[in-house]
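Every protein chain but one is kept in place in this view of the complex.
Residue numbering begins at 1 within each chain, and the chains themselves are lettered A and B in the order written.
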Amino acid sequence: MKVKMFFAGSGGQGILAIGQMIAKAAMLEGKEVTWLPSYGPEMRGGTANCTVIVSDKPIPCPLINETDVLVAMNLPSLLKFEPLLVPNGTLFINSSIVSEKAKRGDISVIDVPANEMARELGNEKAANMVMLGAIVRKTGIVGMDTIREETRHMFSGRKEQFLPMNLAALDVYKV
Amino acid sequence: MKTVFEPTRGMTKVDTSYCPGCSHGIAHRIIMECLEERGDLGNAIGVVPIGCSINGHHFMNIDMCESTHGRAPAIATGIRRVQPDKIVFTYQGDGDLASIGAGEIVHAAHRGEKFTTFFINNGIYGMTGGQMAPTTLIGQRATTCIDGRTVEQAGMPLRMCELLATIDCAVYVERVILNSPANVRKAKKAVKTALDIQQAGLGFTFVEFISTCPTNWGLTPVESLRWIENEMASYYPVGNFRKPEGY
Partner (left out) sequence: MSKVLMKGNEAFAEAAIRAGCNCYFGYPITPQNEIPEYMSHELPKAGGSFVQAESELAAVNMAYGAAAAGGRAFISTSSPGLALMQEGLGFICSTEVPLVVLNVSRGGPGVGGIQPGQADYLQVTRGGYNGDAKTPVFAPAGIQECVELIYEAFDIADKYRNPVIIFADGMMGQMMEPVELPEKKPLISAEQIRTQKPWAITGTDHHDGRNVVYSLRLQPDVLEAHVEHMFEKYAKAERELARYKTSNLDDAEIVFVAFGTMSRLCAEAVELLEAQGIKAGVIRPISLWPFPDAAFDEIGDKTKLVISTELSMGQMVFDVKAAVNGRWPVGLINRTGGVVPSSVEIAERAKKLLEEVK
């Protein structure tokens, strides 16, 4: 088993964070993982992406030529990275922001209105967590319980006030 | 017979290699006397960089290290961090401190590093043979300004005490002149005060010595002493620029 995942969006959408949470959860479940971000001078508003590989064997290379799962949080990400998907790959689109449809017919496309759903919960910033819930449920890459555990870990201490909302965000997208 | 004077144990038995009439010998001696009087010879670490001063470790009878050109304040910063209870000092010439090492001295002062810098200002590069320094006076001749330094070509001489005194964490800044027994005694008092303030942990301490370089100036030792009194001291006024309360 080896799954390659590519997360893309704009800086500040929390795309690196959900990639990290999947990587960490997979590690806790005994898998080999790598998490590789793009890095650049922009802190916010620029493009952000990261590659996550989850495998049951050691991972020779953290870079990918193609991806099994693509998460496009904004339109430029969809346009740029759709060709990266393998045939029968899975594409998650943040349909609240991305107005265009996927071009390819050989992939499964899952529209997640992440921003709208998060807004209904009370904080649009949790759009990434809505997307995370959708990805985990759809792909089964890690268990929901492990992701919840990791969410509790992430929103502890000073950030604890945000925990209930983020836990709720994980559950709004129903499969 | 009663002993009325003996050389400080702070100096080794090695004869200094400095030229006749050079101030380094006096500066070395008073620093070492102060350390001895404090009982700190065995507790002191000195840093000597490129320039005539690099020979200092042959003569000062304490633990020392050499420095790359200009970087002694950075090196002393590192030493202080692993030996916070020791007396640490740098001993730097004007080419070293005011030219290539201008960045390091400013930032050591700005961080308020708890060591003392002794700055030997003789307005010229000694070891390399008499080139113009940032501190060379207007009209003063050097091998890279044979008709004398001009403002047009090289700007005005850099006054380090005045510059460092603008930095809040440089808590003690004093300029002294080594031209007479009375002034040497005053210089020694400044050294002692700087070391006291270092030990009290109040911040960065700095003593500038207006010094002679007869060889590169083409003067006799006696003429050199007159020259620092008449020419250098009028551009580089002697005195205290900053000190903490109570010192």
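Everything below uses one rule, namely that a residue touches a chain if its C-beta (ideal position, glycine included) is under 8 Å from a C-beta of that chain, and two chains touch if they have at least 3 such contacts.
Since the structure is predicted, the reported quantities are computational estimates derived from the model, not experimental observations.
A.B. asks: Specify the shown partners of the omitted chain in the complete complex.
C.D. replies: Spelled out, the missing chain touches these shown chains: A, B.
A.B. asks: Out of B:A27, B:I54 or B:C213, which residue would touch the omitted chain in the full complex?
C.D. replies: Of the candidates B:A27, B:I54 or B:C213, B:I54 is in touch with the missing chain.
A.B. asks: Hey, which of B:M11, B:A27, B:A74 or B:V207 is the one touching the hidden chain?
C.D. replies: Spelled out, the listed residue whose C-beta touches the missing chain is B:A74.
A.B. asks: Using the touch definition up top, pick the residue from B:I31, B:I45, B:I167 or B:V207 that touches the left-out chain.
C.D. replies: B:I45
A.B. asks: Using the document's definition of touch, tell me which of B:I30, B:I62, B:A142 or B:A187 contacts the absent chain.
C.D. replies: B:I62
A.B. asks: In the whole complex, what residues of subunit A lie against the chain that is missing from view?
C.D. replies: Residues in contact with the chain left out: 20, 23-24, 27, 32-37, 39-41, 60-63, 65.
A.B. asks: Residue-wise, where is subunit B in contact with the chain that is not depicted?
C.D. replies: With respect to the unshown chain, the touching residues of subunit B are 41-45, 47, 50, 54, 57, 61-68, 71, 74-79, 81-83, 86, 103-104, 107, 111.
Operating definition for what follows: only the chains that are shown with their structure count from here on.
A.B. asks: Report, in whole Å, the distance between the mean C-alpha point of subunit A and the mean C-alpha point of subunit B.
C.D. replies: 62
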